[in-house]
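All protein chains but one are shown in place.
In this document, chain identifiers A and B correspond to the written order of the chains, with residue numbering beginning at 1 in each.
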Amino acid sequence: MRKIDHAKVDWQDETLWLVRGKRDRLAKTIPEWEALRDAASRLKLYSNSHLPELLEQFEKKASAAGAVVHWAADAREYREIIGNLLTERGVKRFVKSKSMLSEECGLVPYLEGLGIEAIETDLGERIIQLMGSRPSHIVLPAIHVKREEVGRLFEKEMGTEPGNADPTYLTHAARRNLREKFLTADAGMTGVNFAVASTGEVVVCTNEGNADMGTSLPKLQIAAFGIDKIVPDRESLGVFTRLLARTATGQPVTTYTTLYSAPREGSEFHIIIVDNGRSRILADWEHFRLLNCLRCGGCMNTCPVYRRIGGYAYSYFIPGPVGINLGIMADARRYRDNLSACTLCASCSSLCPAKVDLPDQIYKARQRWHASGRKMLLSKGMGLVMAQPWTLETALRAGKPGMKMLKAFGARWGKGREFPDIASQKSYKKLRDGNK
Amino acid sequence: MKVALFVPCYVRAVSPQVPRACLRLLRHLGVEAEIPDGQTCCGQPMANAGYESDTDALKRRFEKIFERYDTIVGPSSSCVSFVREHYGDRFKGRIWEICEYLHDVVKPASLPGRFPHKVCLHNSCHGVRMTGLSSPSEQNVPYFNKLRDLLSLIDGIEVVESERPDECCGFGGLFSAEESDISVKMGQDRVRRHMATGPEYITAADSSCLMHQAGIIAAEKLPVKTLHITEILACGL
Partner (left out) sequence: MATSKEIIFRSLRAAQPEIFEKHDLAALKQGSLRYEDPLAQFCEAVKGSGGKVRFLESGEDEEDAARELFPEAEGIAVVPGRFGVAENGCVYLPEPEGRPRVDYFITDTLVLVIPEDAIVHNMHDAFDRLGESPARYGIFISGPSKTADIEQALVFGAHGARSLGVLIRRQDG
């Protein structure tokens, strides 16, 4: 059973609800919003069911533009490709922008092991990196951290004024601190929001400008993406860019939407295309639509459970509704405990910009992966009670005084909630039999 | 042919006045209805917990009881949508949540009775997002609320909705036991938002949500009562 952190729960819930509120207001300014969601879902279903053609097309176009395309079947290959690119060029300092793929594949610890300084440059990611922690949200990685904690951290790491927890002051301190890293880095890397098959471009959507700084200065640029990031063409980007930021953070668009295909004058551009289990999702008809996910984090912001427990209450590195399912696909035995963190309220699928059937998948995964013995007992017990009318009636007959007794002894249905009273069945029977 | 009233297990266990209200409502509106004998449970709690395979016998029981009826109505959007989604095509088009049935099929122009009270509407997850009783807050669709439409037929009633009008209350079947800390917290938050509208009653189309919230209300001794929506709709009958 997961515990509530009562000191933080309301603050965290309100903060995330604020993001959902912003998203709602923007969604309501677009009359064709639901048609956009529908189009995004169909475009992703199309591209994910045509991956070989589209990936081939992407590679051809990207290579023609001057990028070098690499393929990584798994996390190890992904790490090694990047490690080799960096060590071969004698890279000492490496700046990266936010990439869930790099978290998935354990890139930063690997590079540190090679003696390379790998610096997260997204402010939230940087806070998390300096804290020695992991992101608790895929778009808002430090959403669980209070400003005072950031103030104390930056005081230690960047020498900011003691006691100053003003977000503007702290953000600008990080700007100065990281500016120096950008100017001296030997290589920069980004994740990818969309990889466009028709043009061989990778599209990166960010607000801070860290990805753009990191790709505009060093001589080596790397971009890596999972095969599910492929979209057919620029025309489809019209749909995705209208949905992404509105859903993710409640902005009409991110500050920067950058389309990269050719290397900068005098530098190299390497693109790594990664499977790492995605083809397994493709083969699983129950979870296939997970590949629709745009990684906007909208399902987290709307999930009533996630908002109350935060990202660290999940064992998989991606939390919330989509993380529950991605964890099952990554290693069901290891991450099945997350399946209980869902009421099947379906708010996530009602909001998802690419219509991933998240609660249906959780429901199906629960059938395949049973997590707790206690739940099995509850379920089997309930099955026995419900098996026959007489068993139900016997249970209800016993339950009426039984429940009273339990309550008299102070038993509760969880802390802060009373059990219901079981009603007498006389009137029900009279009703049932009297109306034939 | 009579309409069958599907009485979910927990409705019967904790709120047997609800099927009574349903029968009175249907009868008043000229729909002959009866409660078929032998009902227990549709299997949803076990299935949602991951044990759908254990519910085969319950499904067969349900099918045997209800197969001879052309129309089945039940006072629970959650159980009704479970039967719709997980019983194959057997009951598709034949089973209705009762408010949905009244609103879409019977279409009453008026209902007798006066209920001069302020009532806060709990839009339940499965009512909103699976049964379509009201517009989901996540989507850009015109506002509608079939429950509100029905309640507006009652004289003197004031219907309000809370901030976050369709956020989950945290019941979730066995979730309420397995993740009881989160469940209680969600319930407390939901009840607090209902209370902020100053209601005398909280009503819903799902007794399960109400049962859970009533547990919170009892623990906190709050000055509000829960009523299933059919109890209000049948107040003059």
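The working rule: a residue touches a chain if its C-beta (ideal position, glycine included) is under 8 Å from a C-beta of that chain, and two chains touch if they have at least 3 such contacts.
Predicted model, so just to flag it, every value in this text is computed and none were measured.
Visitor: Which shown chains does the chain we cannot see touch?
Guide: Displayed chains contacted by the hidden chain, ordered by label: A.
Visitor: Touch as defined at the start, partner being the missing chain; which of A:4, A:27 or A:72 qualifies?
Guide: A:72
Visitor: Can you say which of A:252, A:381, A:401 or A:434 touches the chain missing from this structure?
Guide: A:252
Visitor: Take the complete complex as the reference. Which residues in subunit A touch the chain that isn't displayed?
Guide: Touching the missing chain: residues 15, 18-19, 30-32, 35-36, 39, 42-43, 45-46, 48-52, 55, 61, 64-65, 70-73, 77, 121-124, 127, 140-143, 145-147, 150, 167-168, 170-172, 174-175, 178-179, 182, 198-201, 207-210, 212-213, 215-217, 227, 232-239, 241-242, 249, 251-262, 264-265, 273, 275, 279-280, 282-283, 285, 288.
In this section, only the chains that are shown with their structure count from here on.
Visitor: What whole-number Å value describes the gap between the mean CA coordinates of subunit A and subunit B?
Guide: 33
Visitor: Okay, in this complex, where on subunit A does subunit B touch?
Guide: 1-4, 9, 13, 17, 24, 27-28, 30-31, 33-34, 302, 304-305, 308-309, 339-347, 349-351, 363, 366-372, 374-376, 378-380, 382-383, 386-389, 391-392, 396, 399, 412-425, 427-428, 431-433, 435-436
Visitor: Under the stated contact criterion, what part of subunit B meets subunit A in this complex?
Guide: Touch list, subunit B to subunit A: 7, 9, 12-17, 19-20, 23, 33-35, 37-41, 43, 45-55, 57-58, 125-126, 129-130, 136-141, 164, 166-168, 170-189, 211-212, 214-216, 218-220.
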